[in-house]
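The structure is given below, and queries will be raised subsequently.
Removed: one protein chain of the complex. Kept in place: all other protein chains.
Chain naming follows the written order as A and B, and within any one chain the residues start at number 1.
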Amino acid sequence: MGEFASLLAAGVAQGAIASLIALGIVLLHKTTGIVNFAQGDLLTLGAYLGVFLVVDHHVPWVPAYLLTLAVAFVVGMLIERVGYAPLRRQPIITVIISTFALALGLRALLVVWRGQDAQSLPAPVGAGVWHVLGAAIPYQNALIVGVTAVVCAVLVVVLHRSTVGRQVRALAADRETALLQGIRVSRLSALMFGLSAALAALGGLLVAPTLSVSTELGFGLLLSSFAACVLGGFDRIGATVAAAFTVSVAQQLAAGYVSPDYVEAYPFLILLVALVIRPRGLFGEAIGVRY
Amino acid sequence: MNAPSTVPPLLECRDVTVRFGGVTAVDGVCLDVSVREVVGLVGPNGSGKSTLLNAISGLVNARGEVYVNRQPMPLRRPGEAIRRGVFRTFQTPQIDPNLTCLENVLVASTDQGRRGASAAWLRRRAMWARDRARWDEADTALRRVGLAARANVPAAGLAYGERRHLEIARALMARPSLLLMDEPAAGLSSTETHRLADLLEQVGENTGLLLVEHKIAFLERLCRRIVVLQTGRRIAAGSPAEVWADPAVAAAYLGEAR
Partner (left out) sequence: MSVIDQVRGGAEHLRDRAAAAPSRPAVFGRRQWETLIVVAVLAALLPLVTNGLYLLGVATTATIYAVLALGFYFQFCLAGQFSLATSAFYATGAYTSVWAARHGGFLVGLVAAAVVAGLVGALLKLALARSPLIHFSIATLAFGSLALIVLRNWESFTGGATGRYGIRTELFGLSITSPEGFYLLGLAVLVIGLVLAVAFERSPARRDVIFARDMGDVARTTGLRVRRIQVAAFGIGAAYMGAAGSLLAHTSGFINTTSFSVEISLDVLLMVLLGGVGSLWGPVVGAVVLTVLPEVLRDMADYKDLIYAGIILLVVLARPGGLASLVVLARPAVVRGGAALAQVRPRRRAVGGGPMRLDGAPLDATPTREPKP
């Protein structure tokens, strides 16, 4: 029971991180039709910025985290300007390639900046654990889940109550009509890029204390998020979040009970099997190219 | 429906329905085309004409029954129609700018043999023999539409009217028994339209034609029968004279021209 509970807890925490990334991917896709392959490295960026501010410069963790999110937001908008806006008329394959180039570039920049060695970020809530159901659950995991829940709730409220949120939903639903209604599409696109980058960076900050921070950090989590996005359908936020949790929990349980050697492989396997069974994702949503 | 014909039906559509989300684009349409018959399909914008053609050629999800030569044809599969000799052209000419005119026509060749990688590597002599026959046929098709001189020119360089003709040349290459054409005269000058009508008259001698068009003179010259759609439903059918005289048809168009 203890092992099950701790695996479950690990899965839930990982699921929360994956859903943060997946949220960013889905929000971006709904509004711009683009899938951002650099999302994983934005997570890594967040983690590295956290280390830089908190460990190297002893900035207290609340302002450090907020600053990290702000920087990530700006980076996201820059990516939009450099990597996507000029490619609006190009076929989607060009955009995919551009995304990959940006991901690679971001990773390389991080290596140049901080080197190849692994770094670590201490947990803001300390290293203590709770003992629940025979499992030792770190406080950080609880923080991860808590913050994710709050962020999701805030997002939902903003999307449904604010002007900007309404514009985003209009844009997501029908681009042509949104244009006709005078919605500033390019500004919103930049906003969504910034937002999804900030979400990824938040994920990086939250997950960093539980793992060692390396340049590959984001990439591994990215695949789990992609699995969640594909399973949930690229357009449904709720389904994607649910899928993120499911995939992560399944991964942890499989690693614990079936074979730990293949722990990184399970999300890939799930993704491949899901796509073979339902080539367009579980909900049959075709990916539309909408700029 | 219309005057009984002793010629066997080539195409029979029964209750074809296409829905996109909440919108019903085609609603229970029944339509027949006989061998070597030219049928016009008209209607105001948004009446579902192109969607019906898409449904028959398997490009959209559709329900209902479609028979070609009395055999039922499964819907939703783009390759099924051509296998039964039904070829479709599109409102926007579908040509590949990365290929030459001749190649754009050659891809529709009905000869499926010796054109894959294994033939390219192991059976080149046979491959060339077969391809030469295809070149002859493609050249004939291009000549019929007046593009023989542009055979080796990249299709990207063609003017709009020429692209239309290229698509028709491809249609000829496919040797269909039924040709579905979506506004083939759109954007053509009156001279070009006349030439097209000449060509289609010739084509119609051997092939069934289902023409979606707006140009009335064009339709009257070619079509023996016209079917009228409005908001996805069939509202009238008959000879051109009968159809233009039908008050329901007039109302549909007048209602459209606000």
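Worth pointing out:
Convention: contacts are C-beta pairs under 8 Å (C-beta built on N, C-alpha and C of every residue); 3 or more make two chains touch, one makes a residue touch a chain.
On a predicted model such as this, the values are computed, not experimentally measured, just so you know.
The chain not displayed here makes contact, within the full complex, with A, B.
Interface note for the absent chain: among B:V38, B:L75 or B:M127, the touching residue is B:M127. When the whole complex is considered, the residue among B:A148, B:A186 or B:I235 that touches the unshown chain is B:A148. Within the complete assembly, B:G79 is the residue of B:P8, B:G21, B:G79 or B:P247 that touches the hidden chain. From the options B:A55, B:L102 or B:L199, the residue with contact to the chain not on display is B:L102.
Take chain A: the residues that touch the chain left off the picture are 35, 82-83, 86-87, 89-94, 96-98, 100-102, 104-105, 107-109, 111-112, 223, 226-227, 230, 261-262, 264-265, 267-269, 271-272, 275-276, 279-281, 286-287.
Seen from chain B, the chain kept out of the figure touches residues 57-59, 78-79, 81-83, 87-88, 90, 94-100, 102-104, 106-110, 112, 114-117, 119-121, 123-125, 127-129, 131-132, 134-136, 139, 142, 148, 151-156, 170, 174.
Note that only the chains that are shown with their structure count from here on.
A straight line joining the Cα centres of chain A and chain B is 47 Å long.
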